[in-house]
Structure formats: structure tokens, C-alpha cells
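Here it is: the structure, laid out below.
Every protein chain of the complex appears in place save one, which is left out.
After this line comes chain A, so read on.
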Amino acid sequence: MAFHDPTADALQAPARPDKGRSLWTDARRRFFRNKAATVSLIALVLIALFAFFGQFLSPFDGETVDFTLIGVNATQGVPSFETGHYFGTDQEGRDLYARTVQGTRLSLLIGLVGSLVAVVVGTLYGATSGYVGGRTDNAMMRIVDVLMSIPFMFVLILLLVMFGRSLLMLFIGIGLISWLSMARIARGQTLSIKNKEFVEAAVATGVRPLTIILRHIVPNLLGVVIVYATLLIPEMIIYESFISFLGLGVQEPNTSLGALISRGASQLGNGVPWQLGFPLFFFVVMLFAFFFVGDGLRDAIDPKDR
């Protein structure tokens, strides 16, 4: 139904309450009118399916080493459907398809966890800080400033070196830093929302502060937060890849796109371009798709567009 005529409803005055068109419904319609964003969203869904279910399509796992292939990678480990190594094999004779599935999954997870922490912690922290205001706001935001001024890449590397290179540490490290700028954005939005009259109406009615934050502030922040979170995912993926590229990220036998790209790049001179090409393809497509979806969401949710 493209056009909804309220006067027609009024004339009939049906007994059943009719459905409202929420701002979310509007945004969804605008989003799907954006071709690039829609295609990117489909690409993301496909990549996610690939990352979480791709291993079932291959007879090989990412850990079994085929000793017969070591050293003759450039001639024997070529990508082919006959051998079942769709993406070829890596230097150790492991199936690159399975490795890529594994790496994509990890990179996706890192991005999702990072931005999930940002959404939950950052939004609540920023909204609370902005809503309470005054000294509390000042103190809370100075804490964020201090944390932000620490070169986090350095801290992350220290963390990984001190506590060992585990996946958990990587998640903790990325989670620790990802919420900071989100908190600032959420606070800034909250400051403008809390002076709206509907918040005052809620205060005047006697709604409790926590309920006001959750019911009136956060839902109105959510548009900006979602857009920022989608743009944060690729950022987190890039950070993780960078760390893995340095050799500090995930540990073998686990892998991530960054680690695969790093290894592929080092083998570039040996006639095995697929070792770089396949991980790089998924990396680039994933990042592009996230950026386009983020852009599309921003256009869809931005109320100034209306």
C-alpha cells in the first residue's frame, strides 16, 4: 500500500484501530529505495551465510595439513573444483576455502562484538551522562577523554603481550576502546533531546529518570547510534586485521582475514596469488558493503531528509 488516505478512514470510522506508520517503517522504505545499500545488504547477508555455514560445502577443514602439497603449492595447490580445494591451498597445504570461511567468521565476529559493546555501553553511558548533566556529566566525559587520549593500539598490543594472545583478550581490547566515541555521540544527541518538551512532559508527569532515559532518550538516539555502529563494524575489522597483520592478533590454528592477507602477501613472490586474492576479496567486499549500508541507513534515518 503506497498511499494511505486518512480522510477515507475517518469517513468510514472503522471500529478496529488502524495501524500507524512509525518512523522506523518510513526509514525502512527509504532504505530499500537506495539501490547500493540494498545490494550491499544482500552481499552482507551472503557473506555472513558464507562465514557461518560455508564449511559444510567443503570436504576439507582448515586444520588438516596435506603434506604432499607442501613445496608444490604453485602447481598442485591451484584453486580447482576437481580437487575440492575451491580457493586452492595455503603454504602448509591447508584448504584455503576453509581457512577463508574461518577468517571471515572471526573478522565478522570481531566487528559485531566491538560495535555491540559500543552500542550497549556507549549509548547508555553517553545518554546517562548527557541526561544527568552538571558535574556528573563533566566527570563522566573527562573519563572518556582520558581513555581516548591513551594510544589504544599500544595498549591493545601490551594487553596481548602481557596476557597472552588469546581471542578473549582481543575481544576485551576491542570492546574497551570501541564505546568511547559512541559515548560522545550519544551524549551530544542526548543534550539536544533532553531539552525537548516531551522529555519535560515526562518529568512533569513524574516518570523516573531511568525510565525517561530508556523510554524517551534512547529510542530517539537509536537512529544515530545504529548508523554509527554500522560504520564502526568495518573500523573494528580493520583494527583487528592490522593487529593480525603485525602478527599479534589471533593465534594459529585460528585465523582472521588480516592474518590470511598477511600470509598471502608474504607469499606473493611465489606464484600463489590466490593466497592473497581470496581473503582480500572477502575483506574488501565486506568493508564496502558495510560502508554502503551505513550510508544508506544514515540517509534513511536522517530526519532532515524528509
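Following the convention adopted for this analysis, contacts are C-beta pairs under 8 Å (C-beta built on N, C-alpha and C of every residue); 3 or more make two chains touch, one makes a residue touch a chain; residues count from 1.
Heads up, the rule we're going with is that contacts and distances are computed from a predicted model.
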| item | value |
| --- | --- |
| Options "ATP-binding cassette domain-containing protein", "Inner membrane protein YebS", "Succinate dehydrogenase subunit B" or "Sugar ABC transporter": UniProt name of the undisplayed chain | "ATP-binding cassette domain-containing protein" |
| Residue, one of A:203, A:246 or A:265, that touches the chain absent here | A:203 |
| Full-complex contact with the absent chain, from A:133, A:219 or A:253 | A:219 |
| Residue among A:23, A:65, A:167 or A:246 that touches the chain left out of view | A:23 |
| Interface with the unshown chain - residue positions in chain A | 6, 9-10, 13-23, 196-198, 200-208, 211, 215-216, 219-220, 222 |
